[in-house]
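Of the protein chains in this complex, one is absent; all others appear in place.
Coming up: chain A.
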Amino acid sequence: MNAYMAYKVSTKTSLSVFKQRDFSVKRRFSDFLGLHSKLASKYLHIGYIVPPAPEKSIVGMTKVKVGKEDQSSNEFVEKRRSALERYLMRTVKHPILLKDPDVLQFLENSELPRAVNTQALSSAGILRMVNKAADAVNKMTIKMNESDAWFEEKQQHFENLDVQLRKLHASVESLVCHRKELSVNTAQFAKSAAMLGNSEDHTALSRALSQLAEVEEKIDQLHQDQANADFYLFSELLGDYVRLITAVKVRGVFDHRIKTWQKWQDSQVLLLKKREAEAKLQFTNKPDKLQQAKDEIKELEGKVQQGERDFEQISKIIRKEVGRFEKERVKDFKTIIVKYLESLVQTQQQLIKYWEAFLPEAKAIS
């Protein structure tokens, strides 16, 4: 299949780093995955929280590619478009990532080399597979002496947040599902009420039943719209943050920090061994070997210092990143949830309008 969906990425900016103020490019889904892959490989291991890309869905995409022009395909494309938009927004909001040439290229270049590394299994899919194994191994082998209470506290905080957000997300997904069901069932009832009105032989009652059917039809559309708000505002917000927090904890920045610490420790252990070996060599008459040992020790001392610097650097960056992340999270939750509540307000206002219009019709039955 050669057909693919292209998404139009439009940028409006006053930043001088860009050549124009207002421009658009076409990108395909794999381009987004490619961008994420590049950014992850460059920044994740030094402590930057790189926003994860949306997940691939082989089933969903196949239907669209086959040209199935139906509601579920349209919904799928809209879901994906929205997810890609949020992904990009998070990426460019990050002050370091925005300056990255890959990001600039992605936004500006009319042509991009085809990203080849986007396997059939999405990054999240592989993550899930390796996740469990990595977790088990990590927990067994690396027992880091956490001298910094801040990290332990934050780790715990993200663990708890992960559990709670997943739970909340599941409930909201259930609400979306039931609201959609409610919309469908209301529409069916509306049709049925219309039929009942048709067969009712008392004129005024017949009319009222038809009006009831009309009201219910309008209400079913209201439920459908509300279900969309439930999903795009509330559910996706939670889904995004569940994925973001995974990028922070597992195979994410906290893990990289532990690895960095491990590397530093390993160098230290090696240095100690080499120093012991050198001490032993002092008593033998092997000047060449002694010199080699001294050289190795000098190299290792450099490595140990670098290791310590790396560890301190990643710790510093993570602190800053987590601070920024939390600030963004607070803002996101507050803004989006309030927006969601406003959608609920609108629904109630509409409901009032519809029932107020119906009431006199019901009273008119005589």
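FYI, contacts are C-beta pairs under 8 Å (C-beta built on N, C-alpha and C of every residue); 3 or more make two chains touch, one makes a residue touch a chain; residues count from 1.
Here is the rule we go by: contacts and distances are computed from a predicted model.
Chemist: The complex has one chain missing from view, so what does its UniProt entry call it, picking from "WDR73 protein", "Sorting nexin", "Phosphatidylinositol glycan anchor biosynthesis class T" or "glutathione transferase"?
Modeler: The missing chain's protein name, per its UniProt entry, is "Sorting nexin".
Chemist: Determine which one of A:S24, A:S41, A:S72 or A:S171 touches the chain that has been left out.
Modeler: Reading the full complex, the residue touching the unseen chain is A:S171.
Chemist: Could you tell me which of A:S37, A:T91, A:T186 or A:T260 touches the chain that is not displayed?
Modeler: Final answer for the missing-chain contact: A:T186.
Chemist: With respect to the chain omitted from the figure, which of A:M5, A:M89, A:L272 or A:V338 is a touching residue?
Modeler: Spelled out, the listed residue whose C-beta touches the missing chain is A:V338.
Chemist: For the chain not shown, which residue from A:D266, A:E299, A:E312 or A:E326 touches it across the whole complex?
Modeler: A:E326
Chemist: When the complex is taken as a whole, what residues of chain A touch the one chain not shown?
Modeler: 157, 160-161, 164-165, 167-168, 171-172, 174-175, 178-179, 181-182, 185-186, 188-189, 191-193, 195-196, 198-202, 204-205, 208-209, 212, 326, 329-330, 333-334, 337-338, 341-342, 344-345, 348-349, 351-352, 355-356, 358-359, 362-363, 365-366
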